[in-house]
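One chain of protein is taken out of this complex; the other chains stay put.
Showing subunit A:
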Amino acid sequence: MGDNPSRSENATAGDLGVTGRHARGAGTGVSPSSYEEPPFGGGGALPKKTRFGMEAGFKGLSVAAGAMVLVIIVAIAVFLISKAVPAINADTENFLTFNQWFPNETQPRFGIAVLAFGTVLTSIIALLVAVPIALGIALFLSHYAPKRLATPLGFVIDLLAAVPSVVFGLWGRDVFMEPVRNFSAWLNEYFGWIPIFGGDGPFGRSVLLGSLVLAIMVLPIVTSLSREVFMQTPGMNEEAALALGATKWEMVRTAVLPYGKPGVIAAVMLGLGRALGETIALALTLGVVFNISFNIIENGGNSIAANIANAFGEANETGRGALIASGLVLFAITLVVNMAARAIIYRRREFRDSAA
C-alpha cells in the first residue's frame, strides 16, 4: 500500500506544473484518485497480462510453421515408402545390386546400382569442376574486384542461377556437346592410358557432358552464397592479418577462408543437392546406358532423376513403384550428404559460437 501512492504522487505532480521534489517538500500530497491517465512508467495496480495478443498469435504461427516442416517430411517419406515397398517386393532381382531396369515386365527385374552410381558420379565431377571456380569467383568479387565491377558481375552470376534447367539441358545437348566431344577425343588421344579417359568412342553424350552442364548450373549457387559469407568476414580480423605482415592472399587464407568455411560447406552442400536432384538437364545430355563404368567420356551415364523423367511415361503400376523406389534412394542419398555436412560444421562449433 505504501509504495503505490508515493509513486503516483511523483508522477502526477508534473501534470500540476509542480515538480515531484517541490510537491513533496511543500507537503502538498496528491491523492492517487486524482489522476486520470497513468504515466508510461506505470502507477497504480500492475496491469494484467494480455491473454490473446500479438505475442501469443506470433508464437502460435511460428510453432505451426515449424510443425508443418515435420508434417511435410513425414508425408513425403510415407508416400515414397508405401509406393516403393510393393514394387521392391515384386522385384525378382536384388534391388540394391542388380544392373538393369526392366520393371514393366511380368517378371519385374530392376536394380538401383547403376542409377545411384551415375547420380553420385555426375554430381561429384560437377562439384569438382564447379567448386574451385566458384570459390575463385566469390573471392574475386568479395576481395579483389573494384566495387564498380563486382556489383554488375555479381548480378550476372545471380542471373545465371535463374536460367531454367531445361534451357541448360537443351543448350548442353545442341551447343555444348560438340566442343565436349572434341575435347573428349583430345583427352582420349593423349590421356587414354588413364582409365576414365579410355575407350574408343563414340564420345559426346557422356558423363563428362552431363557433369559439365551440371557444374555450370551449380556454379552460381555456390558462388553467390560463398561471396556473401566471405564479405561477412569481420574487417578487424582482416586488418589483424594485414598488420602482422600478411600479403593479400595470406590475409585471405588466414582470416577470410577459415571464417567462411562453414558457410562454404553449406553452399557446396546446397549445390550438391541441386546436382543430385537435377532431372531434365541430365535426361537431355546423358547417353542413358545401364552400365557401371568409370569412363567419363564415352557415350553413357545415367542418373536416378533423369531415369525417372525418361521412364515414367511408359511405366506400368510396378514400373512407377520402381521409379518411386529409386526416388526413395535419392532421398536417402541427399539425407546422408546433408547429415555429413552438418557433422563437419558441428565439429568446429566451439570456435564458431565463441566468435559471435
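Keep in mind that, in the parts below, contacts are C-beta pairs under 8 Å (C-beta built on N, C-alpha and C of every residue); 3 or more make two chains touch, one makes a residue touch a chain; residues count from 1.
In this text, contacts and distances are computed from a predicted model.
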{"item": "Undepicted complex member, UniProt protein name, chosen from \"Ring-1,2-phenylacetyl-CoA epoxidase subunit PaaC\", \"Phosphate ABC transporter ATP-binding protein PstB\", \"Protein-export membrane protein SecF\" or \"Heme exporter protein B\"", "value": "\"Phosphate ABC transporter ATP-binding protein PstB\""}
{"item": "Identified contact with the non-displayed chain, of A:133, A:150 or A:246", "value": "A:246"}
{"item": "Selected from A:168, A:197 or A:259 as touching the chain missing from the view", "value": "A:259"}
{"item": "Hidden partner chain, residues of subunit A it touches", "value": "234, 236-237, 239-247, 250, 254-255, 258-259, 261, 348, 350-352, 354-355"}
